[in-house]
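Attaching a single structure in structure tokens format; questions to follow.
What you see is the complex with one protein chain gone and the rest in place.
Take a look at chain A:
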Amino acid sequence: MNSISRSENQALARTVLELDVNNHPGVMSHVVGLFSRRSYNVEGILVMPVGNGDTSRIWLLVNEDERLDQMVKQIEKLEDVLAVHRHGAEHEVFVRLEEFFR
């Protein structure tokens, strides 16, 4: 697959989720557990603390399927998740990272 068709494919099929969460050791487990128990693959994942480190931001790259709305609602229910935003696959956070995955 050449690079153009690959990015077209991604534009159709992927979503970037941006989660603001409390920064403590259990949060990642809570979030990814929602996906793994539904055997919903997380294609990309990126976390860094924000500001003074009380909160972090989790970026998830996931395939869009009919369960995505339900996934977002489930994420919103997590006690440690403060906000969830949905972006298109064109969001540059993972695009910029691609050079580290060559």
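FYI, a residue touches a chain if its C-beta (ideal position, glycine included) is under 8 Å from a C-beta of that chain, and two chains touch if they have at least 3 such contacts; residues count from 1.
Simple rule for what comes next: contacts and distances are computed from a predicted model.
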item	value
Name under which UniProt lists the unshown chain, selected from "Acetolactate synthase", "Xanthine dehydrogenase family protein molybdopterin-binding subunit", "Nitrogenase protein alpha chain" or "Ribosomal protein S27E"	"Acetolactate synthase"
Where the missing chain touches chain A, by residue	25-26, 29-30, 33, 37, 69-70, 73-74, 76-79
